[in-house]
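Up next is chain A:
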Amino acid sequence: MKVFLIFILSTLYLFFGYLLASEAIVVTDSLGNHISVKLPVRRVVALTSDALETIRAIGAEDLVVGINKNIPKEPLFWPKLKGKPVVGNWMEPNYEALVQVKPDIIICYSRWGKGIEKKISPLGIKLVRLDFYKVNSLKRDVNTLSLLLGKEKEGGNFISWYQKYLNLIKERLKNIKYKPKVYIESYTPFHTDSMGSGGHEMCLLAGGNNIASSIPIPFPRVDPEWVLDKNPDIIIKAVSINGYELNNSTYLKKIKEEIINRPGWENIKAIKESRIYIITSDIWAGPRAIVGIMYMAKWFHPHYFKDLNPEDIHKEYLKKFHNLKYRGIYVYP
Partner candidate 1 sequence: MLNIKQLDFNYHNIKALEDIGLNLNRGEVLSLVGPNGSGKTTLLKCINRIVKPKKGSIFINGKDTSKMNSIELAKQIGYVPQATPSKFPMTVFDAVLMGRRPYISWRPTRNDLDIVAQILNVMNLKDMALRDFDQLSGGEKQKVLLARAFAQDPEILLLDEPTSNLDLRHQIEIMELISLMVKEKNISAIMAMHDLNLASRFSDRMVMLKSGRIFSIGNPHEVITSENIISVYGIDVQINKDNNYPYMLPVKVADERR
Partner candidate 2 sequence: MFILKIKCQRKTVKRESIDIYELYKGFTGRKILFIVVLLIVLPSMALVAILQGPASIGIKDAIFSLFHSSTLAHTIIWYLRLPRIVMAILVGIGLSFAGTVFQALLKNPLASPYTLGIASTAGFGAALGIVFNVGILSQYVIAGNAFLFAILSSFIILGVAKWKSSTPETMILAGIAIMYLFSSLTSLIQYQGSMEEVHEIVFWFFGSLSKVSWKEIAIASFMIILPLPILLKWSWDFNLLALGDESAKALGVKVEKTRIIGILLASLITSGAICFTGIIGFIGLVSPHIARMVMGGDHRFLLPASSLIGAILILMADTVSRTIWAPQVIPIGIVTSFIGVPFFFYLLIKRKREYW
C-alpha cells in the first residue's frame, strides 16, 4: 500500500514538475534560424541598446540582469539599469561576466558577433539574434521577444502604437508624385546608407529618394564629387550620440558646419537651400525609428505634415512605454 502511494506521488510530482519546468518554445530569429528556448525566461542580457530599449518598452525591464558597456554612459535614459553588471557589448562580450550573471538568453545583432554561440552554448545560455533596427522586420522581432519574455500583450500594444503612425504616413504619402533626392550620411563622413540598411529604409518610408540606392552594398564609402554631381535636395546626417543626454545643440551644430564647409559642397542644392538636418542615433534605425521617420517625413514633405509634431509623438512614446519624461535634443536645426 505504502509503496503504491509513493509511486503515485512521485509520478505526479515528476509529471507536474516537468510541466512547470520545461515548457520550451521555438522562435525564429532575425536570420531566420529556429531557436529552441526553455520557458519561462527569467534572466535576460541584451548586448545591444536597441534590444534593451525594446525590452523596457514591453515592460520587461526587471528581467534584465546584465547590461552592455554603453549603458552606464547614459544615466539619464537608464535610471534603473545603470547599476547592473556590465557584460561587454555585441562586439566584445565579456564571457566571464556573462557566466556570473547567469542569463537564460542573450540578445544581439544578426549581422555581427559571429562565434558567440559557440562560446556560450556550453554554459547553457541561448543566443537569440534580434535586430530591431530595420522597420520591416521590427514587428517580427518584437513578437519574438514578447513571446520569449511572456509579454505578448505589451508587445502587441507597442506594435500597434507605432504601426498607427507608420500607416498614417503611408496614407498621406499615398499619391505623391514628387520625391526629393536625399543624401544620407550615417556617422562616418562619406559613408552612406544603401539597400539593406536601416537608414535607407527610413528614407523610403518617409517618402524620399535615396541617391545611393543603386549601390550594391549596405554601407558604402563614396566619392564627395559624386554627391555634388547628384545634387541632392536634402542631406540627412545621423550622428551616434544619445539625444536624451544632450543639454544643448552645440555638438550637432558643429557637425552641420563640418558638412557645410566641405570643399565644393556649397554648390549642393541642399546646402544652398539650407535643407541639411542632423539627427541623433536614438531616433535612427532602432525601435524608436518611427520618430525619426516622422521628422524626415516632415522635412521631405512639409506640406503634408503641417499638423503633426514629431516631438509630441516622441513624448508619448517615452511616457507610455518607458515612463520617462521627455528631455534632450534630437535634431538640428
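Here is how the candidates were picked: all candidates are chains of the complex that A comes from, given by their letters.
The rule is simple: a contact is a pair of C-beta atoms (placed from the backbone, for glycine too) under 8 Å apart; a residue touches a chain by one contact, two chains touch by 3 or more; residues count from 1.
Values in this document were obtained by computation on a predicted structure and should not be read as measured data.
S.K.: Judged by that same contact rule, which candidate in 1 or 2 sits against chain A in the complex?
M.R.: Chain A touches candidate 2; the others do not touch it here.
S.K.: Taking the complex as given, what residues does chain A use to touch candidate 2?
M.R.: Interface residues on chain A, with respect to candidate 2: 70, 91-92, 187-191, 215, 217, 220-226, 228-229, 231, 240, 263-264, 267.
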